[in-house]
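One protein chain is absent from this view; the other protein chains keep their places.
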Amino acid sequence: MWTIERILEVENLHVTFSTYGGTVRAVRGVDFYLNKGETLAIVGESGCGKSVTSNAIMRLIPNPPGKITDGRITFKGKDLTSYTEKEMRKVRGVDISMIFQDPMTALNPTLTIGTQLMEGLVEHQKVSSKEAKKKAIEMMELVGIPSPEERLKQYPHQFSGGMRQRIVIAIALICKPELLIADEPTTALDVTIQAQILELFEKIQEATDVSIILITHDLGVVAKIADRIAVMYAGKIIETGTKRDIFYKPQHPYTKGLLNSVPRLDEKGKLQPIDGTPPDLFSPPVGCPFTARCPLAMEVCDKVYPNQTELSDVHQVNCWLQDERAKKLLASTVSK
Amino acid sequence: MLQYILKRFLISMVTLWIIVTITFILMVSIPGSPFNDERASNETVQANLEAHYNLDDPYHVQYLLYLKSVATLDFGPSIKQPNQTVNDLLGRGFPISFELGIVTIIVAVISGIVLGIISALRHNGIVDYLAMGLAVLGISIPNFILATLLIQELAVNAKIFPVATWSSPMHMVLPVLALATGPMAIIARLTRSTMIEVLTQDYIKMARAKGLSPWKITIKHALRNALMPIVTIMGTLLAGILTGTFVIEQIFAIPGMGKYFVESINQRDYPVIMGTTVFYSAFLIFMLFLVDIVYGILDPRIKLHKKGGE
Partner (left out) sequence: MRTLGERYESHSTSNVPEEWFSLKEKDKEAAEVVLRPSLSYWQDAWRRLRKNKMAMLGLVFLILLSFMAIFGPMMTPYEVNVQDRPNQYQPPSSEHWFGTDSAGRDVFTRTWYGARISLFVGLVAALIDVFIGIIWGGISGYKGGRTDTIMMRIIEILYGIPSLLVTILLLVVLGPSLFTIILALTITGWVGMARIVRGQVLQIKNYEFVLASQSFGGKASRIIRKHLLPNTMGPIIVQMTLSVPSAIFAEAFLSFIGLGIQAPYASWGVMANDSLGAILSGNWWTLFFPAFFISFTMFAFNVLGDGLQDALDPKLRK
């Protein structure tokens, strides 16, 4: 028997931003967990709070204007929200690393690739420059950059977008972190390059057993590499389950809508976009935030936020349609 | 890189040539100047003028000879001070002006950058508002007004610093302060705004995600990128400081080139005005050229763009 090690647990996370237009409640009570070696995808439209959530784990929310107002982030048994900035610095890059969306802007244009690769290592592990260089070359080889020795001396503008994203991944992995947060790692890349980068993620996970949180709006990416999926909407996780649960047994109307708005080869002409736009997070709705766009909205949805329904150990959904009374109502409407 | 330097050098030469040509055209077209009808009052002066500018030759020959004399750094005689050449005046005045200028630049750049960084890091805090309020004031008060104010308050009333001249470090304080405030304010504002922009870049976020200390992020990742726009305005700032020396030297009675230049303007000593203008222009264009090269060194992207472009 082997035990599953729970590496990260986020409970009741709230993040707000105060702007001159008012307070934006970007993340409103998010719960999820991550096991060792697992890949969790957080999926949702832009502005739903998925990037804010990932930045909160790294404690990289710019303060002011942003603030974690409530909740706990437990990483390997320790609550990161109680860490000081200085303690947090020893976590970043060492235990938890992050990959950003746009490789064209994530690298400093005025420093060589080698400097940017090695500086994390030098900062945290006090290795000699020779040792650091050796490790840097190893990393470059792992992420698939040919002739690493010469390329270390080059600047970011001398690399293509796909190559730069490989370098960003190498930088994130050089201190052998246990958790990797990838924020839309393939969005800015060409489709052919996307596939290569996703394969690289699989290869890395095999080689290092790193846990990955994948932030994306692209269900294609999710289908390829995620183990579990959390669907986020307007600052809340509204459904979570395994890849199979979400793709084959989606329960929340929003999850269904997301899946229907992806073009598929087997079903012709059935592309259904979700009407409307997400709610304004300056004054989020009291009830379910999806009500205004939901094809099956009931009076109750506007008034009360639904509790979580456990469909299985890993599959949970927050939706009034799971209530017995709603099921009765739907059955009667259909029979009419 | 070599190609880049060559290109900048050619542009500098064309700019200089245009200035020399404009100067020549203006010189021969001034009505009532010694170059046209009027003869200088002093015999020696007239002889010097004729010898230097070849006034008896046709214009195109004069022009070519003038180009040649500029190329050999010979800026011609004065008409108000017999047997004095522009080179004599430059030799006496320029080292002092240069000293004033260099000290001013060092003070302005260092204090401007430090002020800008502090403001950017304390973005929208009290320190930021204070520093930027001072900077707007610094930009708004012309240096000659600031100079008189400083003399009045710190020299005449408080008697902390000497009123005028250029003989000891204490004498340097007020003129440098008057001259450096404007450029310092400009640098501080620019550093702040580029710094704030750079600090929101993804590569800064990435550096933070690596767990680097704020100090390292500021110095290693942000500052170098934030400095580039400052390098590009250095040319303009230098020109401002140089013209600033004209009035500052006048007010503080500093025997530099600026003071001679203003005197020559008031006396309408045309050859000195022309000669000094050409010399100063050449000097500034050379500085601009140096600035371009420094920019090329700071920004690694320039080396690759062999065919020019941004």
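As written, the chains take the letters A and B, and residue 1 is the first residue of each chain.
FYI, contacts are C-beta pairs under 8 Å (C-beta built on N, C-alpha and C of every residue); 3 or more make two chains touch, one makes a residue touch a chain.
This structure is a prediction, so every number in the text was calculated from the model and none was measured.
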From A:97, A:165, A:240 or A:291, residue that would touch the chain that is not displayed: A:291
Touching residue (missing chain; options B:195, B:209 or B:242): B:242
Residues of chain A in contact with the chain not shown: 19, 21, 25, 29, 275-277, 280, 282-284, 286-287, 291-293, 296-307, 320, 323, 325-326, 328-329, 333
Where the missing chain touches chain B, by residue: 11-12, 14-16, 18-19, 22-23, 26, 29-30, 136-137, 139-142, 144-145, 148-149, 152, 156, 235, 239, 242-243, 246-247, 250-251, 262, 265-266, 268, 270, 273-274, 277, 280-281, 284-285, 288
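FYI, only the chains that are shown with their structure count from here on.
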Distance from the mean Cα position of chain B to that of chain A, given in whole angstrom: 53
Chain B residues touching chain A - in the complex, by the definition given at the top: 201-203, 205-213, 216, 220-221, 224-225, 298-301, 304
Residues of chain A touching chain B in the complex: 58, 60, 88-94, 97-98, 100-102, 105-111, 119-120, 123-124, 155, 157-158, 168, 171-172
